[in-house]
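Okay, structure first, notes after.
Every protein chain except one is present and positioned as in the full complex.
Chain lettering (A, B and C) follows the sequence in which the chains are written, and residue indices restart at 1 in each chain.
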Amino acid sequence: VVGPGSTDDATILAAATQVGAGLARADLVVVTGGLGGVMAAASRGARQAGGLVVGVLPGADAGSANEWVDVAVPTGLGEGRNLLVVRMAEVVVAVGGSWGTLAEVALARRAGTPVVSLHGWSVDGPAADDGPRVVASPDDAVRAAVSLLSAPPC
Amino acid sequence: VVGPGSTDDATILAAATQVGAGLARADLVVVTGGLGGVMAAASRGARQAGGLVVGVLPGADAGSANEWVDVAVPTGLGEGRNLLVVRMAEVVVAVGGSWGTLAEVALARRAGTPVVSLHGWSVDGPAADDGPRVVASPDDAVRAAVSLLSAPPC
Amino acid sequence: VVGPGSTDDATILAAATQVGAGLARADLVVVTGGLGGVMAAASRGARQAGGLVVGVLPGADAGSANEWVDVAVPTGLGEGRNLLVVRMAEVVVAVGGSWGTLAEVALARRAGTPVVSLHGWSVDGPAADDGPRVVASPDDAVRAAVSLLSAPPC
Partner (left out) sequence: VVGPGSTDDATILAAATQVGAGLARADLVVVTGGLGGVMAAASRGARQAGGLVVGVLPGADAGSANEWVDVAVPTGLGEGRNLLVVRMAEVVVAVGGSWGTLAEVALARRAGTPVVSLHGWSVDGPAADDGPRVVASPDDAVRAAVSLLSAPPC
């Protein structure tokens, strides 16, 4: 689950929590960037629903992870850790949108990893046909993620 | 200069060569991802106009750089090298668009680095007001890049 | 646990398995580079003793992890992943020695992370007083690792 780390938009944060919980209930491990905002909200949702939560941190200190992370990966790579979040994922769910989130969406699509987008970016350009699956609710996001996991690879 | 590495679109490649040449004539060092397509076209333009060309390679072997690269940086970071291309840049010019290019555009905007886009992506989302400066010709791209360099930082 | 990935030295491999098992029995999460040799042996030992095993892979494909890894971290960073293994660790146990292992020992010491060395490198130089704790058996390695964890930070 990717999304802005510093938002205080209550709709976005509630959606991230519901997405995290839904993915955990579907027996998926939830991987985030380990910090605040959407990352913390999704982590909290997943943990409270009994899931395993991995946080791939920009800094070198495991202690900077939010309190719902089970396995912290302190990378020391700064923004470079976004690529690792994406590489760990079998499907990416983007909730809300910052430039960092758009970078993760694009990195995922480049790697052929399916992306679900909720309250986030839409893009138009040379490869846009192949872009994120845009959904309208947290439940739809979880359903889309699960169905993309079982679909043949793109 | 960023853009797709495997395109054979003649308009895109000619534009990249002109952009590279124009940046070199403006006494700017041209940094690319060091491989083919737009990267090679921009490198060739810059070199032939007397500029210095840096290639930040995904692999660990300097020998994979295109022939117009003066200083090869073999990173061994795979797609992670895109972040380094962006970090080396004071302004990013995107010519054409692939998912990798969009990732670089987003990484640059996240870092506050100005971006000029020619024949490429447009985006719509929460932070889109702050997006790339879209231009219509190689000359406009060079002019925009130079003016963004002299503008106050964003 | 770090060590050579391609050794077939039976003493080294048996030692790595015992170290992995001992660390798991001490309720520690075992992190390795996720591939073969010492990494696989330590992973197997830890898993069979009921522990949690993290594999931080050089490639971008989670499928390259050895079969005893519970949480695979496909980094795509090549040898750069060694730094992440070290950053995830609160204590590093090196079993056997290759140049890659020595790099991990040095990166750990640079970061102030304690290192235990079994059947591996000894170093002599400007900072050698501050080097790895050299031990003689897998049991000693586990005991040293646990005691270094509870010691004040160096």
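Criterion: a residue touches a chain if its C-beta (ideal position, glycine included) is under 8 Å from a C-beta of that chain, and two chains touch if they have at least 3 such contacts.
This structure is a prediction, so every number in the text was calculated from the model and none was measured.
Visitor: List the displayed chains that the omitted chain touches in the full complex.
Guide: The chain that is not shown touches these displayed chains: A, B, C.
Visitor: Looking beyond the chains shown, say which of B:A14, B:A49, B:V71 or B:V146 touches the absent one.
Guide: Once the missing chain is taken into account, the touching residue is B:V71.
Visitor: Touching the hidden chain in the complete assembly: which of A:L77, A:V116 or A:L148 does that?
Guide: Answer from the full complex: A:L77 touches the omitted chain.
Visitor: Contacts of chain C with the missing chain: which residues?
Guide: Residues of chain C in contact with the hidden chain: 4, 77, 79-80, 83, 96-100, 102-103, 106-107, 109-111, 120-128, 130.
Visitor: Please output the residues of chain B touching the missing chain, sorted low to high.
Guide: Looking at chain B, the ones touching the missing chain are residues 29, 52, 54, 56, 60, 62, 71-76, 83-84, 87-88, 111.
Visitor: Considering the whole complex rather than only what is displayed, give the residues of chain A touching the chain that is not shown.
Guide: These residues touch the chain not displayed: 60, 76-80.
FYI, only the chains that are shown with their structure count from here on.
Visitor: Compare the two sides of the chain A and chain C interface and say whether they are made mostly of the same residue numbers, over half shared, or of different ones.
Guide: Both copies, chain A as well as chain C, present the same residues to each other, with over half of the numbers appearing on both sides.
Visitor: As a quick test, compute the distance in whole Å between the mean CA positions of chain A and chain C.
Guide: Inter-chain centre distance comes to 30 Å.
Visitor: Centroid from C-alpha atoms only, then distance chain B to chain C, rounded to Å. What do you get?
Guide: Chain centres of chain B and chain C, defined by C-alpha means, are spaced 40 Å apart.
Visitor: Spell out, as numbers or ranges, the residues of chain C touching 2 or more other chains.
Guide: 60, 76
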